[in-house]
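Below is one structure, written out as structure tokens; comments come after it.
One protein chain is absent from this view; the other protein chains keep their places.
So, chain A:
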Amino acid sequence: MTTHNMLIAPDFSPERFAGWHMFNILIQKRANLNMHLNMPASHAEQEALIDAGDIQVIYANPFDAATLIREQGYRAVARPIGKSDEMVIAASANSDINCLEDLTAGSTISMANNRDVKLIGLRLLEAVDLEEADLNWTVTETYQAAARQVIKGDSQAGFFLAEVFHSFSRLTKTQLNVLIESDLADISHVLLIKEDFPDTEILMNAILNLHNDDDGKEALTELGMPQGFEPMSEEDAEFMLDLMETLMD
């Protein structure tokens, strides 16, 4: 049996790792397909894998989706229900930074290496006249490490993937003060399939029905998307890409 390649964009939170393996095992069984799971650690690694040309299924972030759909022959077929991509800007609860306006040019921002979080964060900082070049950036291995830097006062604020921020321990969260949380709503990760992939229908069937039984539900809960996936039309995807286009500059 042919083995197909599925790639998961590297920006998921670490505790979702097991969930993606459960997801892969289940859909292989249900669609009767051999599917190799590729979990690149960085955006550069993701690009190299895609450029090598043998990836049939991608769980892509909305920023990469634009190029993948409009230039690389993928189409969006599904997205997680009720799970949009959001970010949080937070300062130390002990600091005198209590709102976005308290951040000034020359401040240092801690963040994990996630350009989507950075882009949305920069869009939110426009409202207080701060641009990328006005700030110092420290890029940490994990969001936890970014949170520690903010709490210790090594940086004035942190950019976080909202999902990761909300999964921090209570102790961590009480030491941080949310300055703003995005609520962009219409923007989410999307499931892409290469246009010439022969088994789209059977694969989609397996994915869209995962939430209908206990095993599937368990995998989806591990992934933080308990409601499962919904189908996405070509127009749904194009609409999201038009939104993304407005955020690029």
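Heads up, the rule we're going with is that a residue touches a chain if its C-beta (ideal position, glycine included) is under 8 Å from a C-beta of that chain, and two chains touch if they have at least 3 such contacts; residues count from 1.
Just so we're on the same page, contacts and distances are computed from a predicted model.
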Inset, instruction - Between "Diguanylate cyclase", "Repeat protein (TIGR03806 family)", "Glycolate oxidase" or "Proline dehydrogenase", choose the name on the UniProt record of the chain that's been left out. - result: "Diguanylate cyclase"
Legend entry - Contact with the hidden chain (one of A:Lys83, A:Arg123, A:Lys173 or A:Lys217): A:Arg123
Legend entry - Option from A:Glu71, A:Asp183 or A:Asp196 whose C-beta touches the chain left out: A:Asp183
Legend entry - Chain not shown, touching residues in chain A: 123-124, 126-129, 180-186, 235, 238-239, 242-243, 245-247, 249
